[in-house]
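Of the protein chains in this complex, all but one are displayed in their positions.
Letters A and B name the chains as they come in the text, with residue numbers starting at 1 for each one.
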Amino acid sequence: MYAWKCWRDSRSRFIFFLIVILAVCVPYTIYAARPGGGTGIVRGASLSGVAHLWSWVPTVLLQTLIPLIALFAALVLAPASVGQEYREQTLGFLFTRPRSRRYLNWTCWSVGASEILGLTAAAVVGTFGALICVSRYLYSWRLLEATLPLFVGAAAIYSMTYCLTVLAGSGERGLSYGVGILVISFFLPLLDVTLPPFLSHLGHGHLFRLLSVLGFMWAGCESAIAPAGEFPVSRLVFYALLAVAFPVFAQLIQERREV
Amino acid sequence: MNDTAVWTEKLVKVYSDVTAVDGLDLNVPRGVAYGFLGRNGAGKSSTIRILLGLARPTAGRGTVLGFPIGREQLAILERTAYVSESKTLYGNLTPRELVRFTSGFYSSWSDPSVKKYSQLLEIPMDRPFSKLSQGNKTKVCLLLALSQGADLLILDEPATGLDPVVLDEFLRILVQDVISEGKTVFISSHQLSDIEQIADWVGLIHHGKLLLEARLDDIKNQFRWVTAAGSGLPTKSPGAMLVASEGNFNKYLVKKNADAFAAELGRQGATVAEVSPMGLREIFLALVRKEDPCTPGNVGEIAEAVSYSF
Partner (left out) sequence: MLLHVNTASGVPTYLQIETQVKHYIAAGALAPGDALPSVRQLASDLRISTNTVARAYQDLERDGILRTVPGGRTYVGENPGSFLKAEKVRRLRPYARQIAVEGTQLRLDAREIMQLVQQELDALEEDHERYSSLDRKTR
């Protein structure tokens, strides 16, 4: 029942982002495949043309645009239901229902995480499906693997913002802190601080490359698009751990909180 | 301990600058209507929050329905219905949706009760909660509590915004469907008249401690005003306390054996004008003022409020 309520609270935001994502992916793919277009892609005319399409479109969408949208969605979805509880001061009601605060915490988090999964999967599958339709050819199943880095990266930011919302006791503040941290992490790769040798394989030696979630998502999609791409396994594990660790921290906070 | 609905032993709750609960020993029997009384800031809400697991006690322990607070809090929450003072529920949900949401938590939920009580209490079931009047909000909270099938109802100011007709109906429901079924009702309220109507037990909390806990009927059997005139009247006596003095006249609050006290005064040569019973409001005010030396009307002050007509 609580999952239903969390869904109700975040439903409109989820649907908004779903529409945005599909409205970006599908029309762009169709546009990119138009005959005589400036990119020189000819629909289904030749294998190299198809290959070019299947490389170009995901690069623009899945490596560049979708990560931005997904991160934005993660920031906005995180404070949706848990922030609502704090804003309306309904915790006195919720915490006097016979469910452990651990259950409530994870149910709320899971609804949002599922929504993030839904959005990233929709982006990848939407792009994939549109490419098949316009090129009349299934060039590479591997494109679907892009879902994993997109989801894990967005989930990590979602979890972080979720935890910040619980910590701050406010959806607005959680969102601002999340945005702040994310913006800082955008600029970190510009700094050139080297990691100690034993951690160097994590971020190819650079600390702030490790902390750049966009960089991770970019690298993850790269391996799904370019056949020889190397999948950033260690960074995937790092972000997956973050995505799970933040809600654990949020659980500990909620269990100790006095209402 | 196990045959009580609520039991606490030396319960203490200290917030950073204030001791809200200061060694509270509650004993609420099962199957009664217990009125929990106290001034604002006396510790009523803090106590309730501890019972429900919303706050942790600084010291002391307790049980609710036999289950230890804290350790088996979920077992307590399964069997306890709570109506908070603020009556906040999810604003965007309608009462019907709130019922649907809440019913999923409880195996003892009763759908026929929802239908019955929503009609008896006249609740608009399809308007979003945020758009309801204060009275309707209270009614929705009461509906959820009554339909839960709980063994203990903890109600914090349950009459907020209720008009007299609805309140009367609610009291009838409480008697008929809750108390008569052997369940326990724990009401925290300022509305002494409502408490006096329905409660068979009262607990009076002041500065975090219990001043009084007994059957209301027993309290009324024993507490008396004794008014006497004479010279050299005692200012202190076991079980009796002087509350007002004017010239030759003294008014005493006697907690028990008032007739014996009156007879003793008579033996000392005083004329006892009256030994009169006290309502709950008078008992409450007298006991609470006794504990707060700064409150007007207390011992040592000539109380203008007390007047004698001859």
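Just so we're on the same page, contacts are C-beta pairs under 8 Å (C-beta built on N, C-alpha and C of every residue); 3 or more make two chains touch, one makes a residue touch a chain.
No experiment lies behind these values; they were computed from the predicted model shown.
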For the chain not depicted, the shown chains it touches: B
Sole residue of B:L171, B:L211, B:M241 or B:L285 that reaches the chain not shown, by the stated touch rule: B:L171
Hidden-chain contact residue, picked from the options B:A33, B:L253 or B:A286: B:A33
Listed residues B:S108, B:S133, B:N221 or B:T235, member touching the removed chain: B:N221
Residue of B:D25, B:E196 or B:E246 touching the missing chain in the full complex: B:E196
On chain B, residues whose C-beta touches the chain left out of the figure: 31-33, 168, 171-172, 175-176, 179-180, 193, 196-200, 216-218, 220-221, 223, 271-273, 276-282
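Just so we're on the same page, only the chains that are shown with their structure count from here on.
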Between chain A and chain B, centroid-to-centroid distance (C-alpha), Å: 52
Contacting residues of chain A [partner chain B, same complex]: 1-2, 4-5, 8-9, 84, 88-90, 92-93, 95-100, 258-259
Chain A partner contacts - residues on chain B that touch it in the complex: 49, 52-56, 74-75, 77-78, 80, 82, 84, 86, 88-93, 100-106
